[in-house]
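Shown below is the structure under consideration.
For this view, one protein chain was removed and the others were kept in their places.
So, chain A:
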Amino acid sequence: MTTATTMTATAAPTPVDLTPDTRHGRAYWAVVDCWNVVRRTLLNYRRQPLAILWVLGFPIVSVLLYGFVFGSAMRVPGGGDYREFLMPGMFATTMAFGFMNTATTVVTDVGKGVVDRFRSMPMAPSAVTTGRGVADLLVATAELTILAATALAIGWNSDGGLPATLLAFGLLLLLRFSLIWVGVWCGLVLPNAEAAGALYAVIFPLTMVSSVYVAPSLMPAWLAPVAAWNPISSTVTATRELFGNPGAGGGSWVEQNAVLMAFVWPLAITAVFLPLAVRRFQALSR
C-alpha cells in the first residue's frame, strides 16, 4: 500500500525500543513521574513568564496602593511604619491567592482531558497531584523571592535575624502548602475555569477581614474576633513577629500565640482537605 511505503520512508532512521523501563520499583517511579509533572508546569511558565508577573501583579499593586496612597491615613497599633506593617500581609496574601492558581490549573486539566490521559497511562497515579503540589510550592518560592526583593527596595526589612526570617518564610510556604489541597479539591469539584474564577469572591474578603491591612484591634468589636481567628491573620501576625515588623501581637489569645497558630491552622486545613482532594481524585473512576 502506498501509505505503508510513505510510513517507512518517513520513519526515524533508528527504530526506538518502546519497552517501558521496568528496572525500578513503584516508589522510584512515583518520584520520577512527580518530577516530570513538575517539569511540565515549569516549562509552561518558561514559555509564559507573564503568568508569574500576573500572579504578582495584585500584591505589587496593593503594596503601592495601600503603602503609598492610603499609607499616611493608616494606623499601626503601637506605632511604626505602615509599609513595614503591610509587607508580611502582602506575602501572606500572595500565598493565599495562589490557591486560585491551583484550582484553575486543575479544573482546566480535567476539562481538557489531560488528567484522563495521565490516568490512562502506566505512570504513578499519585504523581498527578504530588506533581501539582511540588510545582506550586516552587512557583510560590519564586513569588516570595521576587516580592521580598520588591519589599527590600521600598524600605522593608527583617530585623529578626536569619533563623527567625527563614522560619517566617517557611510559615508562609506552609500556608501555601495547605491551600494547595483546597485548590486541588476545588478544581476537582468545580465544573469549569469560569467557576474557579468566582473563587475570587471568597478569597478577596477573606484577605480583607484579617490582619493583612488593618490590625483587628482597630476593627468594630463584632468583626475583630473574626479577623483575628482568620487563618491568614495567624500567618501574618506570626511573620510580623518573626521579621520584627511593627503591629505584631494583639489582645486576644489567638494573636498572642500567632506562631503556634501559624502551624496549627495550615496543618488543620491540610488534615481536612488533603484526604478530601485524594477522595475526590479517586472518585473520578467511580
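Simple rule for what comes next: a residue touches a chain if its C-beta (ideal position, glycine included) is under 8 Å from a C-beta of that chain, and two chains touch if they have at least 3 such contacts; residues count from 1.
Here is the rule we use: contacts and distances are computed from a predicted model.
> UniProt protein name for the omitted subunit, picking from "Ring-1,2-phenylacetyl-CoA epoxidase subunit PaaB", "SOS response UmuD protein. Serine peptidase. MEROPS family S24", "Sarcosine oxidase subunit gamma" or "ATP-binding cassette domain-containing protein"?
Protein name of the absent chain (UniProt record): "ATP-binding cassette domain-containing protein".
> Can you list, in ascending order, the chain A residues touching the missing chain?
On the chain A side, contact with the omitted chain comes from 1, 3-4, 7, 10-12, 14, 16-18, 20-22, 29, 32-33, 36-37, 39-40, 43-45, 47-48, 111-114, 116-123, 127, 284-286.
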